[in-house]
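Every protein chain except one is present and positioned as in the full complex.
Chain IDs A, B and C follow the sequence of writing; residue 1 opens each chain.
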Amino acid sequence: MGRYHAASLAGYCPSAELVRVVDADETVAQEVGRDLGIEWSTSFNDLIKDESIDAVVIAVPTSFHADLIIEAAGAGKHVFCEKPISLERQPTVEAIAATRGAGIKLQIGFHRRFDPDWAAATSRIRAGDLGEVYLFRTSLRDMKPPTMEYIKGSGGFFIDVTIHDFDTARWMVGEIDEVMAFGAALSDKAFAEVEDIDNALIFLRFHNGALGVIDNSRVAGYGYECSTEVMGSKATVRVDNPSRVHMQWLTPGQAARAYVESFIERYPIAYRAELEQFALAVCDDLPVPVTGEDALAAFDLCTAAHLSMQQRRPVSLRHESGLHGVAYEMAGT
Amino acid sequence: MGRYHAASLAGYCPSAELVRVVDADETVAQEVGRDLGIEWSTSFNDLIKDESIDAVVIAVPTSFHADLIIEAAGAGKHVFCEKPISLERQPTVEAIAATRGAGIKLQIGFHRRFDPDWAAATSRIRAGDLGEVYLFRTSLRDMKPPTMEYIKGSGGFFIDVTIHDFDTARWMVGEIDEVMAFGAALSDKAFAEVEDIDNALIFLRFHNGALGVIDNSRVAGYGYECSTEVMGSKATVRVDNPSRVHMQWLTPGQAARAYVESFIERYPIAYRAELEQFALAVCDDLPVPVTGEDALAAFDLCTAAHLSMQQRRPVSLRHESGLHGVAYEMAGT
Amino acid sequence: MGRYHAASLAGYCPSAELVRVVDADETVAQEVGRDLGIEWSTSFNDLIKDESIDAVVIAVPTSFHADLIIEAAGAGKHVFCEKPISLERQPTVEAIAATRGAGIKLQIGFHRRFDPDWAAATSRIRAGDLGEVYLFRTSLRDMKPPTMEYIKGSGGFFIDVTIHDFDTARWMVGEIDEVMAFGAALSDKAFAEVEDIDNALIFLRFHNGALGVIDNSRVAGYGYECSTEVMGSKATVRVDNPSRVHMQWLTPGQAARAYVESFIERYPIAYRAELEQFALAVCDDLPVPVTGEDALAAFDLCTAAHLSMQQRRPVSLRHESGLHGVAYEMAGT
Partner (left out) sequence: MGRYHAASLAGYCPSAELVRVVDADETVAQEVGRDLGIEWSTSFNDLIKDESIDAVVIAVPTSFHADLIIEAAGAGKHVFCEKPISLERQPTVEAIAATRGAGIKLQIGFHRRFDPDWAAATSRIRAGDLGEVYLFRTSLRDMKPPTMEYIKGSGGFFIDVTIHDFDTARWMVGEIDEVMAFGAALSDKAFAEVEDIDNALIFLRFHNGALGVIDNSRVAGYGYECSTEVMGSKATVRVDNPSRVHMQWLTPGQAARAYVESFIERYPIAYRAELEQFALAVCDDLPVPVTGEDALAAFDLCTAAHLSMQQRRPVSLRHESGLHGVAYEMAGT
């Protein structure tokens, strides 16, 4: 993802000027730097000391996120960081507090908000064209699972996969009062052995009364799926999964379309747009479109989902809108 | 529905000969009889005493189903009856026992099993083309709600709406170990006033491990929806909602299709096919494709859903395949 | 087709009562009669002498059409006849004149007018919703060619295939001033050997100024295609080819749908509806929806197409609406 973001910044973000790529692995740093014709180094510390630099984009293993955010905040650099901020709540809160204290901007990589399809749907929902929301339904499914090594360090299914859907749910429909999650390890015993799952259904009850359901899978097999439906009193909107190409191939008795196979294929625009929006927020001193508090809210919802699955019961949540965003708290736990 | 079935039997079921229509309301009986050029009467008793008659189709208010089935069974008539057999468990069991005791056939009106789209999907699942099932997802939504009068006597949301989806779930994927239901009254306070709901999400865990979710609504607004997806290890199948006509209408910047608005539009074939299959089962002494035991299983799942929603907890079920079908029992209740 | 029409009349046309099936081949007559539980015979002459009979449906080889129509007209029977009336113009005209003289109804089997999709599109065009028509485009393609024996006796490509599209063009858009046809024998030399073609493009200029193009094939391979687009000043309408079932089958990287493979699959309703409409016209003494004159107009357009292809030039047509329909005349030939 670091490479991808670097290439986006170099080639597709008019409001940003990529000046340096940093990777602890010298070979990688050098290769990416050379490919993009950009200065490279292995020192994050040097980077944040560089006064000519306004902002950093962090795409490293999750365990380093919070510390790097705090260091960057200390140096007064604005930060774009991949989700989640941390696999633990405390460092998440501390990282957010550090950026707030330093008065710097922190944007989290919930890219779906920047996809033109989702943005169009959400914009019409906000304009009231859908009326009151009754039902929210979304699917996020990977074609094939990552390695078991990755799974072990992923923080678990919800924080690795569902977190995007929790953010989408909050963004499109609003805050969430109740969560109940159901999971299963179906494709491979290895998931159960590391106490993880490969398929999940997550029920939501929104504060406005609407019902919601998220379905997730690591083993969809046919392709990468990311699609949503929101049903309302005036209209219903569906964001579809596109074909890989706008092409039908017809053979005897059958018409076939190629399915997208990865998030990179599905989101040709969103990953670039989120960085451009971040750059614009930095340049023009605007609020970032996805905050640390949004990341914390999604994190808390993942925790609630996990608790719900373990205890086989719905988990209620309290949320309070404050100065800096929404604080979630699990009721009665 | 009685009229519709009568017309189907008269015009579209080569294996059946419609000989008489019966309605307690003489005006209705006469009108339908005249329209179809068929003998009519107001006496169900006369009907089942008629030795020239092999079978009866019952499409009356649910409260009469069980008694009429028992009467017909007593007279040795095979019975096709609309779902549910009863709003209570005991009469359901008794009606089934009566038909079993009399050695007559009892088929229940789960029409979806006879739709070519669903039948094609299920047939491929059974052939193993899908591999192991991971996820089952189905929607059944009405465009507009029925009258509150109807709602009050409907036996509640699950037994009136979800029952079809429970049958579909069992038919396509298999028996169900766990149910959890979430409901809400969102469109009109009148639903809450009669302690009913207008939208629901029902979670399922199948005995084979697969996860499932049913979404139902009485107020979809845009049209009648009945669509399903089953995701498996080898393939995934989706049964779509068809357009009302195979026609696109393009105006500046937009391409539109007409949506089906009712179950009658959605199922031009299934309602006729279920009766023809019943007639064939009677003529050739074959097993009926949907049994009283199937109806009882779906009924028990509705009860579990209701209990789950009331107690805000998942409800586990035990099921045992016996001589006459599947017996469900709620575990620990 | 005879069998199919007989079954439709027996089972799906409430306004008709099928009383007898006639086939010169006793085995066929007996089999169909027995299957439908209907009287059968081998004598058309007996049939038309039967005073209890109001109308006959003719589905025999084209070479017998005109004579049987004339005989039926002589006996005062209304006639539904498959297209074309004849492979020659003179017998076509004579058959029409005979029915007109006898004051009986003659309906020709242009079934597409009775399909709900086409009917919906045409109805909106007539209501003015499309505005002025600019472009008409239609495809009619068979999956596989018939036998060469059939081809030899078919009267040639245009009269066997394109005739349906000429009727559709006239019905949806209006009369035609100019035709130019291009053909090729591409899949098999046998087509060229019998001086026929297997693929064609036919250009149309309508009297109202609109342009049109028909494409036809005997060897589409992937399935049976029948679809149309009409582009107008206010809107554009597309009648699509439906899927065989409303089902998508997803395997790694691909989503597939089954294509319809034959006209029987494509038109589950139209073949029945045309007979029911004919029966209604007979019962209620209404005008038939497709007249002999419509058949003659389509025939003349086929002749113009053939001439155009042979002489490699556009052929202009004059048409005059008279008492009994539209008379076409090739200008300057």
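By our rule, a contact is a pair of C-beta atoms (placed from the backbone, for glycine too) under 8 Å apart; a residue touches a chain by one contact, two chains touch by 3 or more.
Model, not experiment: these values are computed from the prediction.
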Contact residue for the chain not shown (choose from C:S15, C:T42, C:S154 or C:S187): C:S187
Contacting the left-out chain in the complete assembly, out of B:L18, B:V93, B:L106 or B:M143: B:M143
Sole contact to the chain not displayed, among B:Y12, B:F64 or B:Y259: B:Y259
Of C:L201, C:L280 or C:L307, the residue in touch with the unshown chain: C:L201
Hidden partner chain, touching residue among B:S63, B:T251 or B:Q310: B:T251
Chain not shown, touching residues in chain A: 11-12, 14, 116-117, 120-121, 124, 234-242, 245-251
For chain C, residues in touch with the removed chain: 132, 134-135, 137, 141, 180, 182-184, 186-187, 198-201, 203, 205, 209-213, 215, 217, 219-222, 231-236, 312-314
Those residues of chain B which, in the complete complex, touch the missing chain: 143, 221-223, 243-244, 250-259, 261
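The rule is short, and it goes like this: only the chains that are shown with their structure count from here on.
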Geometric centre: closest chain by C-alpha means: B
Label of the chain whose CA centroid is most distant from the centroid of chain A: C
Distance between the centres, which are taken as Cα means, of chain C and chain A, whole angstrom: 57
Chain A-chain B separation of Cα centroids, rounded to whole Å: 41
For chain C, residues that touch 2 or more chains besides their own: 250-251
